[in-house]
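Structure incoming, see below.
Excluded from the complex is one protein chain; the other protein chains are retained at their positions.
Moving on, here comes chain A:
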């Protein structure tokens, strides 16, 4: 099989471009530590009321400037749907769903995870500037899906 000179150059160029892009992605994972969700535990969605930490959803201070926010998603709201933290706080969000698949996207941040019944999702973000951040459900979860949201108030 003969390959045209220009076509061979194009193929090499494509391969190099893809390799460079992939290395850049790896760099942001290892260097900047921007991670996607992984395996963070499981929970029986029918027994959330008796399973810590989901039996008492809310904000907990772990140390100076470090918080854990436990959030339960259900049709069609989050509990809690409002969280207040001081600017500069690093917040770990621990989420699960009581019923169907939901989403959790904090607008204007890289925080983005699915909230799947049976699975625990854990994501961490540092809020540097004071503002009100919306978080919204981004997975279709029924007829009032578009009413499911909450806020993080960074003071």
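The rule is short, and it goes like this: a residue touches a chain if its C-beta (ideal position, glycine included) is under 8 Å from a C-beta of that chain, and two chains touch if they have at least 3 such contacts; residues count from 1.
Note that contacts and distances are computed from a predicted model.
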Per UniProt, the name of the complex member that is left out, chosen from "Carbohydrate ABC transporter permease", "B(O/a)3-type cytochrome-c oxidase subunit 1", "2Fe-2S iron-sulfur cluster protein" or "Translesion error-prone DNA polymerase V autoproteolytic subunit": "B(O/a)3-type cytochrome-c oxidase subunit 1"
For chain A, residues in touch with the removed chain: 1-4, 6-7, 10-11, 14-15, 18, 21-22, 25, 28-29, 34-40, 42, 44-46, 75, 99-101, 103, 105, 107-108, 110-122, 134, 136-143, 145-147, 149
